[in-house]
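Structure, as structure tokens:
Excluded from the complex is one protein chain; the other protein chains are retained at their positions.
Right, chain A next:
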Amino acid sequence: STTSSQVPVILADSREISSGSEVISCLKTTHGVNVEVCSLRGCDYIVSNRLAVERKFQSEFSNSSNRSKLVERVKHLQNLFERVCLILEKDRVKPGETTRPFQRTKYYDSTLSALIDVGVQILFSSSQEETAGLLKELVLLEQRKHAAITVPTQVTGHKQDELRFYLSIPNVSYVTALNMCHHCASVKQILNSSLAEIAKCGEISDKKAEEIYRYLRNPSD
């Protein structure tokens, strides 16, 4: 289990380097968070063993033509993670541009309502710096709840093959795969593990562990 003195760790998707460079640098320098950038396949940030954070610009979120993309993304995150948080960030105003007043629409309100109804946590940010601050708060909260990422965020050598193997299991997130790599001596060990052992090894819920157990043992449902 984690002690609060441990340096907090966040995984950030490599695409955030271009769209969120200040978020990442702020996390590292101002907040002292250890940020590991890698390809997270459909997540922006993973802040604990169970919480994913999606960062969206207000303009993109409010655009109703992005609806199906948003739905896909949220559903994908819900399948992978116990908890999903959405940070709505105000678009940065480029020098020389004037801020267009935010137009609140039915689509905006109904999308927010729907997200709240399914338990997606929503936070509002006015800048990349503020987003970094929110991410830090979230990771500290997760630390206090003993859900923080405690394993090394990198794998080397043959463990990379193992990571790829675990990632191919449906609904296994990047952090779950990392946990499995580091907590289990060999792949065979996981394959012969009980449900409870899988849950412990992956730091996941029993329900998730059961899905994985079934997947590994039965070819078809």
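Keep this in mind: a residue touches a chain if its C-beta (ideal position, glycine included) is under 8 Å from a C-beta of that chain, and two chains touch if they have at least 3 such contacts; residues count from 1.
The rule is simple: contacts and distances are computed from a predicted model.
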item	value
Chain not present in the shown complex, as UniProt names it (candidates "Mitochondrial N(5)-glutamine methyltransferase MTQ1", "Proteasome assembly chaperone 1", "V-type proton ATPase subunit F" or "Fanconi anemia core complex-associated 24 isoform X1")	"Fanconi anemia core complex-associated 24 isoform X1"
Residue in contact with the excluded chain [from A:65, A:98 or A:168]	A:168
Contact footprint on chain A, counting only the chain that is left out	67, 71, 74-75, 78-79, 104, 106, 109-110, 112-118, 120-124, 126, 130, 133, 137-138, 141, 158, 161-162, 164-165, 167-171, 185-188, 191-192, 215-221
